[in-house]
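Note sheet for the following structure.
The complex appears here minus one protein chain, its other protein chains still in place.
Chain IDs A, B and C follow the sequence of writing; residue 1 opens each chain.
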Amino acid sequence: MARGVAVVGYSQSCHQQDMQMTREDMIFEVAKGALRNAGISREDVGTVITASTDFLDARTISNLYTSMAVGAYLKDESKVEEDGAFAVYYALMRILSDVHDIALVEAHTQGSVVNPHLVSSYTVDPLFERQYGFLNDISAAALQARVYMNKYGVSEEQVARVAVKNLVNAADNPNAHRKMPDLTVEEVLNSKLYYDPIRELTMSPVSDGACAVVLACEEKAKEITDKPVWIEGVGSCQDAYIRDRSLYELDSLQKAAQDAYEMAGVSDPFAQIDVFEVSEKFAHEELMIYEALGLCREGKGKALVEKGMTGKDGEIPVNPSGGALGADPVCATGLIRVIETAKQIRGEANGYQIPAYRALAHGQFGICAQKNIVFILRGE
Amino acid sequence: MRNVAIIGCGQTKHSGRRRDVNLAEMVGDAVWNALEDAQVSPLEVDAFAVGNMQGFGGVAQPEQWLGDWIGASGKPVLRITTGGSTGGSVAHGAFYAVASGLYDIAVATAWEKHSDSKEPGATTGLGHVGLGNMLNLVNCGVGFKHLLSMFVVGAAAGVACYQAMYYMHRSGCRVEHLDMVAAKDRRNAAKNKYAHLQWPGCTPEDIAKTEWIAYPFRYGHICPASDGASAMVLAREDIAKKRCKKPAWVKGLAAYSDEENQIMSEGAGGIGILDASQQIGATMSAIKAYKMAGINDPQKEIDLAEIYQPFPSQELLFAERLGLFDEGKAWQALEKGEMDINGRIPCDLSGGVNATNAIGSSALQRILECALQIMGKAEEHQVPKEVHNAVAHGWGGATNYITVTVLGDSPY
Amino acid sequence: MPYVKEQRKETMSVEADWDVGGSTTWKHSTLLQEYAYGLKVKKIIGSLCPGCGKVIVPPRNICGRCHRKMDERVVVSDIGSVTCFVISAPVIKGKTRVMGMDPVEMGLVTEGERVISVYVKFDGADSNIDTELIGVNPEEVHVGMRVKAVWAKEPQGKLSDLEAVEPLKD
Partner (left out) sequence: MSSQSEIVLTRAPVPLVFGFQWSVGEMMEKFIKTLADKKILGAKCPQCGYVYVPPRRRCGKCYAKVGEENLTELSGKGTLLSYTTAYVELDGVGNFRELDKPKAIGAIKLEGADSTIFMPLGEVKPGDLKEGMKVEVAWREKTEGELDDIEYFRPVKG
């Protein structure tokens, strides 16, 4: 990259089913929090990129009435209408192009306003799938899970183990929405069945939540903090529409990860990356994510979980924060992953700290993770 | 910063009802026109920036369905939307993708298909913008008479009506000048094969015959709701020079936000703006974009402008905010013909948003039309002079999101 | 209309609905309610920002210019000036419909009356509120007119308690 860019400040809300807060107050809290965490003020910020969608916020032009709350008055502002990780990606481009030096990135969704699963049913082909009316993110994920589990002989217990790992991890994360310290595999397998094999506890919860980060170019980052978290690599990719792509693999994540590794000079992610924060909207997807990230061969994701290698004290810890199963305020989920990796690298993840120098953050958006983005971050 | 240029422009015919195609085909046509214009194969495109106002067409994240139609599968796609200025923000997104060095060739595309909603024109989306606020007003017992006074104005254009009155009060501009602008733009649109309301030989008197909506706006002043898509190919310097005879270089860009300009904020609270035509965000964006482009005196250095003017008053007041005419004097420049094709700074030779408004595509079209003029490809409405610098403007939200883009015929 | 028209093939269409009302629960602060209660006792409440000193009516709890919270409240005068006005076309029975209802039939407006909508900046406020100007002919309306609030006879703590403004007779 022409110019170093680092995360220099972050803040996130306590994600819950219903935060009992207006959108404006929730956004103001995290935006102000990120500026305070970075130790800078609004004057220092050049550009503000927010992430929210019109359907999820129940307001066409969802950033129209919140520009003042996020602190974008008379700033170069834009809005990315998908996961907050893509807002970091856009802010990164704005800094790399030397037009801006410091960016404030904010993302939020209130699941208590409109059910995100209903909105997901509006993203399918309006001329065909939508006319039959049963395809939404959960039913599509169920079809994905069935193909993947049959092809590689993955059992429901192994998928449930992922849910147990993440929801127990979430118990130590003060910002997580769903904390289940004593969860067992049996309890997961008995939770409510939506679309077989997707159950209440193997899919992410509907959460309210917001978060924000401050990005700075190399010179500014060194002035602002002695613990900058450098963005070494980024890669993003969108797969074909669900009718014309394979359901047993995350091809776009493979491509995105490849680009990010290449940029960061990572040849062996298993050895070179100390902690992973991935957006697993469904437990079985975390296994597919391991494979797409090249942590194991095709179909061997189940072995990593079985041997506890992705546990908090395993060789390749994944989602010590609890991941998307722990809290899923849709547009904020990917940005939370970036924050959680920054927390680990800066040694500020008390309660679930993992010694980490280099980390990977992953965001996704769309039915069956059609669209993915990967960041490689490292400490000073 | 790497120099970035526009090397290909593509549009579809914008019209009230494009029922001959579905949304995916319409956007696909725009992107393919742009790729052919740029002589770039879809395989060479590294990244996409896309946008539309999804509430108007009823499909959420439509680019995930129609990505295959525009060659975006297996590629990075960034969805950017900021209300009416979406097209401009999408073009900025594609610019930053290339200027950052991450990608070499990027496609920006934006669209809207209003005829896909059952409600007339753009009422679905426009209604949904302030629906939460309206319901809060109703819950707090707003009087029906008050709603009437809001709707009678709102039906015309909400803030734009008051904004026009502010501008007319402080500048001396009269309703006849709004008729002149609307007539000029519909005449211009007649020479733009992609435009929607094409009225050859339209005169201000023709516009003056149309019924009042609410003083100062008549039906003849108001922009249509169009179905249409537009697309652009941007490339880094060496590729642009190889592939295109006369690329349009993006020399400056800015999109500074202002406070909501529409008398209400979140939950129908108040706002701290007294004069809706002041537009500090537009002033700030112009300053920053010109500084970046190395333009010191826009009145002399800018050769033509494409201004986002769904309402004729906005062509005048934003032309002043872009520093093209003295404060409060744009209407006099209009009278002297300075905004015509042979004038000092021709404005909206494409007919602009007053003649064609597919909300997502509109602000992208402004940049695209400037690029066509620089590349000499504007056919019937090509300006008969060398275009060195052109400025494209877009506004969105409650005229609080402004995109200003300065294009030039040389990167330095 | 002498616009250029062109014919295009019309292919069939498929339909779906979006039940916005049924599927959405918006969240707002109680500030507007607080403002409405003030109107019951003829008080127009605004928020005062300790950062930039702006008084915003109706009140807000965040000042975007200073990017800070503001909890201070002030009462502004019920006398102010017209900063902008818009005059509607004559309201015609059966033609002008608002939220599906006909204002003439409801006796709110006489046939052919022209509604005058104004922005009023009450003395002491730094923002306009939009309301209706009554008691004057459209021709006499001008920017800067001094106006006074018209209060409802039986105020109920609703926004409708501030009915309109009328010219200030000195």
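The working rule: a residue touches a chain if its C-beta (ideal position, glycine included) is under 8 Å from a C-beta of that chain, and two chains touch if they have at least 3 such contacts.
Remember, it's a predicted structure, so these values are computed and weren't measured experimentally.
The shown chains contacted by the absent chain are A, B, C, with contact judged over the whole complex.
When the full complex is taken into account, the listed residue touching the unshown chain is C:W26, out of C:W26, C:F85 or C:F122. Among A:Q12, A:S67, A:N136 or A:Q158, the one in contact with the hidden chain is A:N136. As for the chain not pictured, it touches subunit C at residues 9-31, 33, 61, 69, 71. Counting the whole complex, the residues of subunit B in touch with the unshown chain are 18-25, 28, 32, 42-43, 57-59, 68-69, 71, 73, 115-119, 124, 128, 131-132, 135-136, 138-139.
Even with one chain removed from view, subunit A keeps its contact list with that chain: residues 20-22, 25, 29, 114-115, 117-118, 121, 126-129, 131-132, 134-136, 139-140, 142-144, 146-147, 150, 193-198, 240-244, 247.
Everything that follows uses one rule, which is that only the chains that are shown with their structure count from here on.
Of the two chain pairs considered here, B-C and A-C, the higher C-beta contact count falls to B-C. Between the CA-based centres of subunit A and subunit B the separation comes to 33 Å, rounded to the whole angstrom.
The distance from the centre of subunit B to the centre of subunit C, each centre being the mean of the chain's C-alpha atoms, comes to 28 Å. Multi-chain contact residues of subunit C, defined as those touching 2 or more other chains: 16, 18, 20, 26, 28-29, 64-65. Within subunit B, residues 22, 58, 128, 131-132, 259, 265-267 each touch two or more of the remaining chains.
Residue ranges of subunit A in contact with subunit B, taken from their complex: 1-2, 22-24, 48, 53-55, 58-61, 63-69, 72-82, 86, 89-90, 92-99, 119-120, 122-127, 234-241, 244-245, 251-252, 255-256, 365-367, 370-371.
Against subunit B, in their complex, subunit C makes its touches with residues 2-4, 6, 8-11, 13, 15-16, 18, 20, 26, 28-29, 31-33, 35-36, 46-47, 54, 56-60, 64-65, 83-89, 91, 96, 98-99, 101, 103, 106, 108-109, 115-117, 119, 121, 125-132, 138, 143, 156-161, 163-164.
Residue ranges of subunit B in contact with subunit A, taken from their complex: 1-2, 22-23, 51, 53-56, 58-65, 67-68, 72-83, 89, 92-93, 95-97, 99-102, 125-126, 128-129, 131-133, 253-260, 265-267, 280-281, 284, 288, 292, 396-398, 400-401.
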